[in-house]
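Supplied in structure tokens, the structure appears directly below.
Of the protein chains in this complex, all but one are displayed in their positions.
And now, subunit A:
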């Protein structure tokens, strides 16, 4: 293809795909290093150790103008390194902050428990719903498919308006589900004491 194009147009440059330019990103914050100074101060401090290592002094002086006290730090190289050490120590020593959801809400620490509830649908038919699998890092859609296959029944992921999503299966199979989960997700470290069965909104250990 390329040969034909060249013969036709004679313009080699235009026929070649553009070569993508490689932009270096600062690994911690993920933005091009030159924009680090404009990030919130916390992020900038996190980026600093990398910048100090990978960029020259002149570059730092040119690109960190926003922080006035840096002039003092830049006076001699020794102090710079020391200061940076201090900075990096102070940032790494700080406790990890609670993860913020995009809306600015604090993420609740979720309890490691799996709730299994049986609700009667129609006298002798019932639905078993499982809540809390996502906390263990199990993909709900996958697990639902697995259960559907295992019990040869309908099985779906239901999202509650409160934000909790659960898996609902047809039929009464509380214990089977628990066993299946433990067997299939051995690597997630799920034990018997994580399971609770819910009857009339009261929680009791399943095993």
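Convention: contacts are C-beta pairs under 8 Å (C-beta built on N, C-alpha and C of every residue); 3 or more make two chains touch, one makes a residue touch a chain; residues count from 1.
Here, contacts and distances are computed from a predicted model.
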| item | value |
| --- | --- |
| Identity of the absent chain, which is to be given by its UniProt protein name, from "Translin", "Ribosomal protein S2", "Coatomer subunit gamma" or "PUA domain-containing protein" | "PUA domain-containing protein" |
| Candidate in contact with the missing chain, chosen from A:21, A:58 or A:187 | A:21 |
| For subunit A, the residues touching the chain missing from this view | 14-18, 20-23, 29-32, 34-35, 38-39, 62, 101-103 |
